[in-house]
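So the structure is just underneath, and the comments pick up after that.
Note that one protein chain of the assembly has been removed; the remaining protein chains are unaltered in position.
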Amino acid sequence: MRIGDAKQSYLADEALWTSTTQQVWFGLFLLALFVFPFLATPYLLYLACLVGIAVISATGLNILTGYTGLISLGQAGFMGVGGYTVAWLSLHTDLSLPPALLAGGLLSAAIGVLVGLPSLRVKGLYLAIATLAASVFLHFVFMEWTPVTGGTKGLSLRPAHIFGIPLHNDFRMYFVIMPLAVVMLLGARNLFRTRVGRAFIAIRDRDISAEVLGIPLLKYKLMSFGLSSFYAGIAGGLFAYFFRVVTPESFPLSMSIFYLAAIIVGGMGSILGGVLGAVFMTLVPELLKLLTTVVTPFYPEAPVIMSPLRGVVFGALIVAFLIFEPHGLAEIWRRIRRFFHLWPFRT
Amino acid sequence: MIGKLWQQGRRLAQAAGLAFALTASGTAAAQSSQQEPLVFGGSIPLTGVFAFAGIHIHAGLTDYVNWINAQGGINGRPVQYVMEDTGYLVDRSVAAYKKIAGGKPPCCYYGDSTGFMKAIAPELNAANATIMSGASFATAITDVQQHPFQFIPGPSYSQMFSIILEYIKSQAKDGKKPTVAFVCSDTEFGKDPIENGRAYAKKLGIDVVEEIVTKPGSVDVSAEVIKLRRKRPDYVIFHGYILSPINEFMVQMRQMGLDTKFMGTFWSSDKLIIEKMGKDADGYMGVMPYNYFDTEDTGPMLEAMREQARKSDPKQAYRPTPYVQGWFNAMVWTEVVKRTLDAGKPLTGENLKAALESIKDWDTGGIIGVPVTVKDHSFPVGRIYRVNAAAGRFEPVSDWIHLD
Amino acid sequence: MDWLFFAEISLAGLATGGLYALIALGFVIVYKATRVINFAIGEIMMIAAYFFLTFAGGMQLSPWIALPLAVLGGTLLGGIVERTMIRPMLGESPISVVMVTIGLASILVGLAEIFWTADPQLLPEFLPRDPVFLGEIYLAPKIAYGFLIGATVLVLYLLYFRFSRGGVALRATASDQAAAYSMGINVRRVFNLAWVFGSLAASLAGILVAAAGGLSPQSGVIGLSVLVIVIVGGLDSILGALIAGLFVGWLETVAGAYFGGEYRMLATFAVLAVILVVRPYGLFGTHEIERL
Amino acid sequence: MDAVLEVDNIEVVYNKAVQVLRGLSLRVPKGAVVALLGSNGAGKSTTLKAVSGLLALEDGEVTAGDIRFKGQSIKGLPPEKRVRGGLFHVMEGRHVFEDLTVEENLIAAGYALHGRAKPSRDGFELVYDYFPRLKERRRQLAGYLSGGEQQMLAIGRALIAQPELIMLDEPSLGLAPLLVEEVFTIIARINREQGTAILLVEQNAAISLAIASYGYIMENGRIVIDGTPEQLVANQDVQEFYLGMGGPEGQARSYREIKHYKRRKRWLS
Partner (left out) sequence: MHIVVSDDARRKIPLHTAANKTLSAQRKGRKHGGGAVHILEVDSLHLSFGGVAALRDVSFQVPEGSITTVIGPNGAGKTSLFNSISGFYKPQRGTIRYRGADISRLSPPQRAALGLARTFQNIALFRGMTVLDNIKLGAHVHLRTGLLGALAYFGRARREEMAIREEVERRIIDFLEIDHIRRQPVASLPYGLQKRVELARALAMRPTVLMLDEPVAGMNREEKEDMARFILDIKEEWDVTVLMVEHDMGMVMDLSDHVVVLNFGEVIAAGTPYDVQNDPAVIRAYLGDGDIEALRQRLTGRKEAA
């Protein structure tokens, strides 16, 4: 049981990790992330990279949808912008990963701002569909602007390089993806300690009173769109470098829904929620597959019969989670934590 | 139907029960064998948009591996088939590959989509341990520079178009220039052969009077039919579809009194078309690199395949083309591995590639009716079949056409 | 300009639009009464079409018995879904409820794969096959008769909503939930009813669409194009659903015919973008006035 | 006299956190008009919602006490059952169905008769008899009615339901003075001719006391004064309540004379 946490200064009080225990845990977590690729199988390493990319993108969407309350179905499109930018740069320039990724993020952010323009007038599902429209436009551009995007065939990338080191395998990509994911998560966490983040939340909770309290709505809505798309663009760029190929079908609409599902299941308006959701959505299908693999040697028909069942179980899990805990995994986590903080007392 | 549902349900319940029992009791028993088994891996779409084929591909691969093991394996080494469901999603396919490659590295691997083949190519090139083929007949795979360790288990989509166009040219009478229309789905898959098809038609002196691209999932195609009605092409070549909207095009255009002939590529030439369309399917033609399961041709391998299929599921008299495709993939792998082992070389990607490229006038035991030669990592061979709806089967209307 | 061509294309488009309108109706009824955005509408359509396949194909029933049975099946499904998945979410944020319907979609696709396999299917023919000619103008029979059936149901719905007591209750609930309670209307039952009616329209549309376009467990994706329609028409407007359905069907088809299939969706979404700028709540949607 | 409604010491909590009613009791005799007065936020509307069961829609809950309608406890009933039992709540802000015509609004109200009677033309004629203006506009959308007409429609819907008790929440809200009198005249007529008991929540004390036979004044979730209109009008507290005219000596000190004590601590919790 944790008893008290008296602070000497506001700085200490506002720190992200307010207790030594938390700091130690976080340190251990970072260490684990660092050690992981040395121990993991290629499969786990691959999944870890996927999770890292998903975490970045989900966090971006969470900034927009979870924190600012603007529902977006355009996440896949924004990721596509990042991915295609990076792919084009890889083919036509010799830029190293950081500037290329940054360019992907910025271009995506610029388009995000453009897409966000209607957000002052339309809200809720109408806005969601407006972003869906944007995503369809982007998809069309990916498909048809063949000289730049390679049309339906897409673009194949050369391996990324950073400081002259080629990043041609998952192991090396991991050391780009994970640190970037951690940094971008911290950035998002920081954001909500400042006026900008507070403005986002205020817009979500009650945009009209936020305006009267001095927050220019359009500016901040666009900022949220831009930032969210920046995250998406970075994730898309990493996605492109990771798979070394981008096609229009790399960024389907179902991907946008995937990320929306991730933040809802994880917990909207919670950084941790975005992370948990991304992990959940990426890993649960794999875990369910594991079950099939275990059975197969004894029951050769298992894959054929059980594979569709996975879709059912996956859907049912989402529904059940939402019915029993509409605030998502983050809320469940919080409850568990409180339980242990107060242990052995009950709340 | 109800009976079938019931049966499905029961099988499901059994499987689920078993699953629980097994997760509780632990992992699978180890297979005992004197020799290190060879691994055939696969990213198989048992769910998702391609599941209809994936299920049969899976059956074909499974049966082939059981058969070859019954034959004593490859040069005495048993074969182990390891697969994962992908839902036809690229990232899942890659995950499956990594998972499988992380165990015993597979020497041969089935990839379920063009997207996957492209995404995995760099990895594959770096690993230099696996040769890969699969469901994709994409023209891009024939680029040996980019895809050194991948091949197509038949003609590429472009080559299929070429074969079809060759056939059309052979049918032309009185020196009249035949006219064709391409109808393709708006996907990478659908658009793959258009460019080459156009060029090849020009070379053969065939007029491409219309190119129609349809959106997947659009409700109806009557607008496209109206367009074709004005062009009155002699032939319509479908590509990028399984079933719909081919039936609509055919029925509607025939109702209008057009005598257009309808043709399709590999994935559009399964017997599914006859089963679902009934007598409307009559006269539809498809290009097929393999013999149909129920062909009148014979050959030792063909017999072996039928025998094995009967053994694994006696209730199914017929096996669809994806089954044959799966079987043929494994056959090529076996051939390639065997040639490498026979040469006393280790099973590296380079050696497997060399073995593949050495295939010349290869007798497939009846699966393909003529000896085949690998060109640009593909088997540019095929034959035109036409639906005889009354007999419920595809019947050959041309000889085997081997390009070049 | 070939006017006959244009007329034929337009008519084909409008007929498709009629089916869109029917789907959109299924969507709007649910939204209007319950404020739930049903992302699973396409999957409900798909399941109903499979029911039809089972009854008419597998069990060899006459299509005209199979059709009502299948529609009934889809309708029941809607009612059950509301009772078991949507009602527990009453009062939760709309987006959570949306997610529940997305989860539902995943469940239904999985069930379809289990029970009907992933094979693509064609429905047994049950509509006349002779081409329909209006003067010179050709109209594909399935689409023409599909449109007729759809339009009949649409008209019945409109009459029901306008003139029956149940219709009044539904509209009253949509207009003001608290007031509906205070009138003695059993609002929870109205919610269920809305799902039932919405699923009925969707089921019928599902069967008609599958008859024209084939069926597979993935057929539900059509539900997404309906989103565009309801946004153009206004989420809570039945009239909007009808007009936008017809319009989008027409536009898509004309754009596809003149520019190629790639432009179908682009044209639709371009119109959508314009509408959102000019009328942010759709052509006929209600704009909620915000108060401080 | 028999009571049609008895509210007994109820407490209401919103969102499981905010307590709005703190032991409120009141009683409406059969066929009587009772006024419930009080300032904004005193809990008048909440009281009505607690009785009609609409509280649940706003995440409110009756946590203690009992509500009896015609001698039966109705605390656990869903709202539609209460309405169908003969208890009709005309909500503040009128809440007409704006997308429905006037007549359809009345049809909707017919649901209140469920299980008691069949809706009939007579009911409609009765409404049109009281509100001839509604008859003229019966095919118009209720959203296009003027404020006064909407209020009439809201009361008209109550008439259709043939209730034993109508609870009216601020019928004068937003109406011009002349219209207010018109509406209240009709309310009085309904009470007289139909014998319907009326529980009236109002800010306009004068006009509600004019038609009421008993009045309650509430503040902070409980009744502070009650009595006949004559008693209330004569009561100085009431005067103070409405105009801040000082009540009896020493009862309340001025807000200006509050002691300023301040704590100065500055540690963080």
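By written order: A, B, C and D. Residues from 1 in each chain.
Following the convention adopted for this analysis, a contact is a pair of C-beta atoms (placed from the backbone, for glycine too) under 8 Å apart; a residue touches a chain by one contact, two chains touch by 3 or more.
As the structure is a prediction and not an experimental result, all values here were calculated from the model.
Only one of A:Ile208, A:Leu287, A:Ala320 or A:Ile336 touches the chain withheld from this view, namely A:Ile208. Shown as candidates are A:Pro42, A:Gly269, A:Pro308 or A:Gly328; the residue that touches the absent chain is A:Gly269.
Within the complete assembly, A:Met223 is the residue of A:Met223, A:Val245, A:Val275 or A:Leu291 that touches the hidden chain. Summarising the interface, chain D meets the missing chain with residues 15, 17-20, 39-43, 147, 170, 173-174, 176, 181, 184-185, 188, 192, 203-207, 209-211, 213, 220, 228-230, 233, 240-247, 249, 252, 254-258, 260, 262-266, 269. What chain A contributes to its contact with the hidden chain is residues 10-11, 13-14, 187-188, 190-191, 193-199, 201-202, 204-206, 208-216, 223, 227, 269.
Quick note on the criterion: only the chains that are shown with their structure count from here on.
Farthest chain from chain A (centres taken as the mean of C-alpha atoms): D. Legend note: the chain whose CA centroid lies nearest the centroid of all displayed protein CA atoms is C.
Each chain gets one centre point, the mean of its Cα atoms, and the points for chain A and chain C are 32 Å apart. Distance between chain B and chain D, defined via averaged C-alpha coordinates, is recorded as 74 Å. Averaging C-alpha coordinates per chain places the centre of chain A 36 Å away from that of chain B.
Annotation for chain B: residues touching 2 or more other chains are 8, 12, 47, 51, 55, 186. For chain D, the set of residues that touch two or more other chains is empty. Partner chain B is touched in their complex by these residues of chain C: 5, 8-9, 12-13, 15-16, 19-20, 54, 57-59, 110, 113-115, 117-122, 129-131, 138-143, 209, 212-219, 221-222, 225, 252-254, 256-257, 260-262, 264-265.
On the chain C side of its complex with chain A, the touching residues are 37, 85, 88-89, 92-96, 99-100, 102-111, 113-114, 118, 224, 227-228, 231, 235, 262, 265-266, 269, 272-273, 276-277, 280-282, 285, 290, 292. By the touch rule above, chain A contacts chain C in their complex via residues 65, 71, 118, 121-122, 124-126, 129-130, 132-133, 136-137, 140, 143-144, 208-209, 212, 253, 257, 260-261, 264-265, 268, 305, 307-319, 322-323, 326.
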